[in-house]
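Removed: one protein chain of the complex. Kept in place: all other protein chains.
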Amino acid sequence: MKKSLLALAIFGAFAGTASAQSSVTIYGIVDTGIAHIDNGGDSVNQVRSGNNNSSRIGFKGVEDLGTGLKAEFVLEQGINTDDGTGDPGFNRLSFVGLNGGFGKVRLGKQNTPIKEALSKIDPFGTGGLVNAITYLGGSANGIAAIPERNPNQIIYITPDFSGFSGEIAYQFGEAAGDNSANRVWGAQLGYANGPLNVQFAYSDGNTTTAAGVDTSDLKIALLGATYDFGAVKLHGAYSQKKLESNNGGADLKVKSGLIGVTVPFGASAIRAEYINNNDDRDDRDNNVLALSYTYSLSKRTTLYATYARVDNDDLSAQGFGTSPAVVPGENTSGLAVGIQHNF
Amino acid sequence: MKKSLLALAIFGAFAGTASAQSSVTIYGIVDTGIAHIDNGGDSVNQVRSGNNNSSRIGFKGVEDLGTGLKAEFVLEQGINTDDGTGDPGFNRLSFVGLNGGFGKVRLGKQNTPIKEALSKIDPFGTGGLVNAITYLGGSANGIAAIPERNPNQIIYITPDFSGFSGEIAYQFGEAAGDNSANRVWGAQLGYANGPLNVQFAYSDGNTTTAAGVDTSDLKIALLGATYDFGAVKLHGAYSQKKLESNNGGADLKVKSGLIGVTVPFGASAIRAEYINNNDDRDDRDNNVLALSYTYSLSKRTTLYATYARVDNDDLSAQGFGTSPAVVPGENTSGLAVGIQHNF
Partner (left out) sequence: MKKSLLALAIFGAFAGTASAQSSVTIYGIVDTGIAHIDNGGDSVNQVRSGNNNSSRIGFKGVEDLGTGLKAEFVLEQGINTDDGTGDPGFNRLSFVGLNGGFGKVRLGKQNTPIKEALSKIDPFGTGGLVNAITYLGGSANGIAAIPERNPNQIIYITPDFSGFSGEIAYQFGEAAGDNSANRVWGAQLGYANGPLNVQFAYSDGNTTTAAGVDTSDLKIALLGATYDFGAVKLHGAYSQKKLESNNGGADLKVKSGLIGVTVPFGASAIRAEYINNNDDRDDRDNNVLALSYTYSLSKRTTLYATYARVDNDDLSAQGFGTSPAVVPGENTSGLAVGIQHNF
């Protein structure tokens, strides 16, 4: 602070007005558009937040501790920019950590490893009207969706070894008397070399009732890759989500595939994605198709138009948000045009 | 960011401490005072937020996109500085937009056009213990108050044409199956030339029940003007608020007039306002009288003392906040002294 104030005195023009702030960067995304949502019943036109990427505001900082060690923190809050509502606190990210030659250790609310892996594969970066974190695995099929951000996690991230990197995550279940109840293990392994990016991730979480009965395990495996030909980038992923019953019930399983393509040209890009969710049970499959055009006005500001549709089997109820309510078995669609501004 | 870091390296004294922040301005108002509130029953002394202007904190930024085009965003949260409570999210303003020679287009939660117009006429700038956005139109008379900030709005603001400017707003009703339900149209037209400022605004909103019945339309028209003689600034406005029944009920109508005066002298100013709300129904009229003295310690910090009273007819229940509860038919008053600090 003192150095800064001295500098302010030297460059007098700043003196009255420049910031004494030293260690925090404010950042965020304001993404708002106009959407037409058809969830199988009456459709609706609406102003809608986060059609290309979730709107958010965050505070972060890095402190150099010397000898290669750094401390870092991130506090990030999700916001609905259509109506200004939001959750209190920093519901997206809230962690502190140390990093250095050994890698990174972070503690708090963070992305899951499977989200980290998927965000590198999904043409939509796991954000926006349609994205793989919500739609891969058939979240509306009676099994929990792929966990995106978990609280109470400790995560270790390796440094880069010739293109290889990975992370291990442990989420504390915080159940009194049973430290394995509701805990989630996760891991991610990636390989990036020139045009190729391969990602593998795994998640294994206990589900325990309030009465302390370990009813089931949710196990998710993901393998994905992208290959960038320059003019075209190809995306592909396969995931398996399995809810194993521990009390005699039947196991539930969803196998999902994703193919996608990104075609940049000048300031524009076209992205397309097709997801097939294949539930072991009858009539619960769905297919998702999404197509997006973006035009960047600058590095920070992008116009977009995205169309997506879901073909639901009779008992599948995958739509676009919860308002209007999704009608099971009906096909659903969404169309959004808008602007994403990063700050 | 890179340019900034380069600059930081050049001006070395900054290097260890200066902010890397590039694109966000934090701003706000902390306005807290001590008030005596008499809402017709037992009176109360209290620490009270927002007696001269609503307390708030906001984040905003403008990005120059080149060729005259700019992107902008505002995220603004209201706060109660007396007890530190508030709403999550950015409940005052939350919008993103583009502007240039064509004017401005903004999307999200924003002021209504009628609030924009009124804020230019009201001696109290539609803020504080008494202000025209709350008191004009007799908000406690069984008809909704003049809408101040609406979510899900798209607004187009014209550039200035020789003193003329205006805006058009459309608030999506977001009702499934009926895109006209609960939608609000608004428009504002202003003329500013030297000492004269004339404002006209109109709002037309549907009110639809959950069952989809379009019960009524709320139509508000406002005409106002200020004239600045230098030593004295005069304020006047007339508004008509009409709730038109669409299902056979009687229409409700409130006609309201406002006169005001601002007298600046040195760092001080005296502002006074008289509002008459004339409800078509019996015994629902009220008159509002407000008188304020402000003393500016700087451009950003102001001391204030404000007194206001409302003469309520038998069925009118206009007071100062909701604690203590307003007793219908009783006259109410408020006195507040405090400090407003802008940052």
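When the chains are written out, they are named A and B in that same order, and each has its own residue count from 1.
What we mean here is this: contacts are C-beta pairs under 8 Å (C-beta built on N, C-alpha and C of every residue); 3 or more make two chains touch, one makes a residue touch a chain.
From a predicted model like this one, the values you see are computed outputs, not experimental measurements.
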| item | value |
| --- | --- |
| Sole residue of A:Leu93, A:Ala237, A:Leu258 or A:Leu335 that reaches the chain not shown, by the stated touch rule | A:Leu93 |
| Selected from B:Pro123, B:Gly190 or B:Pro324 as touching the chain missing from the view | B:Pro324 |
| Touch list for chain B against the chain that is not drawn | 1, 3-4, 6-7, 10-11, 19, 21-28, 30-34, 41-47, 49, 57, 79-88, 297-298, 300-301, 323-324, 338-339, 341, 343 |
| Chain A, residues in touch with the chain not shown (by the definition above) | 11, 13-14, 16-21, 23-24, 26, 59, 61, 63, 65-66, 69, 71-73, 75, 88-98, 107-109, 151-154, 172, 174-179 |
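Just so we're on the same page, only the chains that are shown with their structure count from here on.
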| item | value |
| --- | --- |
| Angle of the C-alpha superposing rotation, chain A to chain B, to the nearest 5 degrees | 120 |
| Where chain A and chain B are represented by their mean Cα positions, the distance between them in whole Å | 37 |
